[in-house]
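Omission of a single protein chain aside, the complex is shown with its protein chains in their original locations.
Going by the order they are written in, the chains are A and B; count residues from 1 in each one.
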Amino acid sequence: MVEFLRSNFFPKKNSYQLNKINSLIKEQILYKKKTHDFEITDISSLEKFRNNSVLFLDKHIEIEEVNNKKILVISNNQNNKKFYKNISIIKNLSNAYNLICNELFYHEDNSLVYDEYNFINGSHISRYSKIHNTVIIGKNCVISRGVEIGKNSIIKNNVVIKNSIIGNSVVICDNSSIGTSGFGFDYNIRGSNNFTPQLGVTILDDNVHIGTSCTIDRGKIDFTYIGKNSMIDNLVHIAHNVIIGKNACIAAQTGISGSVIIGNNVTIGGQVGFAGHLTIGKNVIIAARSGVTKNIKDNSVVSGFPAIDMKEWKKNIVRQRKYGHK
Amino acid sequence: MVEFLRSNFFPKKNSYQLNKINSLIKEQILYKKKTHDFEITDISSLEKFRNNSVLFLDKHIEIEEVNNKKILVISNNQNNKKFYKNISIIKNLSNAYNLICNELFYHEDNSLVYDEYNFINGSHISRYSKIHNTVIIGKNCVISRGVEIGKNSIIKNNVVIKNSIIGNSVVICDNSSIGTSGFGFDYNIRGSNNFTPQLGVTILDDNVHIGTSCTIDRGKIDFTYIGKNSMIDNLVHIAHNVIIGKNACIAAQTGISGSVIIGNNVTIGGQVGFAGHLTIGKNVIIAARSGVTKNIKDNSVVSGFPAIDMKEWKKNIVRQRKYGHK
Partner (left out) sequence: MVEFLRSNFFPKKNSYQLNKINSLIKEQILYKKKTHDFEITDISSLEKFRNNSVLFLDKHIEIEEVNNKKILVISNNQNNKKFYKNISIIKNLSNAYNLICNELFYHEDNSLVYDEYNFINGSHISRYSKIHNTVIIGKNCVISRGVEIGKNSIIKNNVVIKNSIIGNSVVICDNSSIGTSGFGFDYNIRGSNNFTPQLGVTILDDNVHIGTSCTIDRGKIDFTYIGKNSMIDNLVHIAHNVIIGKNACIAAQTGISGSVIIGNNVTIGGQVGFAGHLTIGKNVIIAARSGVTKNIKDNSVVSGFPAIDMKEWKKNIVRQRKYGHK
């Protein structure tokens, strides 16, 4: 698990005690329990439990580590009531997440995020970024606070990089946007002022190539990650929390929905789409224009929509055509 | 119907009398009739009849209001001859539209549009725009003449906004382009110098969220409109004259063709496409990767290409797969 310091990217707005957090959502609290009051300055996810944080939990799951840390569990699931030492049961988890996160952090979707830029050679570079002196940066780029870029990386023109940690020898082509806000919202309450705060980062590992006009959204709480040597063509969309292994090859106009996990050595054709939260094995080949709706096992070759084994898909096509000539 | 003053966005090039307009297209006039000479300074559409304007009409339709205003009808449909008081029947409507509009207005696809920019905090802001002082604007943006942006809106980096009226609490993410030229051309005469002038605006209502690298084209004569609380993901294309109701949710890489009308509370998955000029009802759900080729009734759930009722689509898929195993 890569570590990052959230406040490098999202400045702290307020630091609240557990009691104060509860008072923010008091109108919808159904039950609450606590061992003692402690400070809440961060958020946890099921992937990483952070001290002095709040963990938003929808499913019933009992995690010992949470009770061993200073973590306030906020859940809409009554079954979690018994197990956790510090817990508030509420009605609307999404609403509580938005409300609390908007109080704890400044983020770009609801406020000005404090930053200071130097205008260097035609691009705006945050004074709070760390860019290796071998990095080449084109014109009209914006590199925001907290961003780190490793040695020998090349950032072309009109690229926006925010909330990201970029490795060595990474190439990012023109007009791409890295570390942008994921599409986070509650189906029931829409509108920009109900937008779900996106407080994670994007991590591009060494030797990654990102094409032109791509959008790589950052994680919601943790990160979006693209592994070493992965190569991504133009106009590709990678949503929040996606994790891609090393040596991926992804052709143009493909879109990968939120929280998809992809193994090493995967080849994905152009204009492919993925449903959210899927797991794709290693060494998988996905033909162009496939629509992937289910998990895919290691070493599979799939095609079509819904994507199935490519041989079977071809048989289906031939059969459809044969009927057509009757 | 939202009102806007066309010349705020498209400066007047010439102001002609009706007679002069006819003389511009005299080579193709088959018939003409007029009550008296009057000034032509604007264009009308079937959605809005403006005084001192020309109305281009292909179908046969008799509209009393047109005769009660100072409107010159230009039509390639002989059936309109009798009804209208001021009418010119011509051969090629598209050619006449281009010729006349190019004479009446300066627009970005064939000339320099007069503007004056201030360079403020890394972005180019027109002196002829009206931006509420609470608006946050990132770097490398261009906000052109006539644009209005309401309070508490957030414009991120490298965003281009032209010919647009933006409401309150709207968020527009990096590298998106709002109010750009629609894809207007005559199938028979192609090339940038035969481009159909796009002289309308884009209207984003309050609380709209636009993702990264989206393109929202302006209306041809009237407007493209996105209703309150609508949320649009990355790399979405919305063509000219599209009207979207409130509370829409549209996932990444979807494209909505020209003049599609979409009701309230619609949810549209990623990589969906629409044929032009469709009407989509309210509360409709359109699954990811659907290709919508027909109007859709209220409360429908559709899927596939061509998009049909989702249950039926799933049955079809299962049946195709079953045959595949025979």
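As a convention for this text, contacts are C-beta pairs under 8 Å (C-beta built on N, C-alpha and C of every residue); 3 or more make two chains touch, one makes a residue touch a chain.
All figures in this text were calculated on a predicted structure; none of them were measured in a lab.
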Item to check | Selected from A:Gln28, A:Ser169 or A:Thr279 as touching the chain missing from the view | outcome: A:Ser169
Next on the checklist: Among A:Arg6, A:Lys156 or A:His240, which one touches the chain that has been omitted from the display?
Outcome noted: A:Lys156
Checklist entry - Any idea which of B:Tyr84, B:Tyr97 or B:Phe195 touches the chain not displayed? => result B:Phe195
Item to check | Option from B:Asn22, B:Ser129, B:Ser153 or B:Ser181 whose C-beta touches the chain left out | outcome: B:Ser181
Checklist outcome for this item: Given A:Leu46, A:Ile261 or A:Ala288, the correct residue touching the omitted chain is A:Ala288
Item to check | subunit B, residues in touch with the chain not shown (by the definition above) | outcome: 108-112, 117, 119, 124, 140, 142, 158, 160, 175-177, 180-181, 183, 185, 187, 190-195, 213, 215, 217, 235, 237, 239, 253, 255, 257, 271, 273, 275, 291, 305-306, 308, 312, 315-316, 319-320
Checklist outcome for this item: Per the touch rule stated above, subunit A touches the missing chain via residues 122, 136, 138-140, 154, 156-158, 169-171, 173-175, 206-209, 211-213, 228-231, 233-235, 247-249, 251-253, 267, 270-271, 288-289, 317, 320-321, 323-324
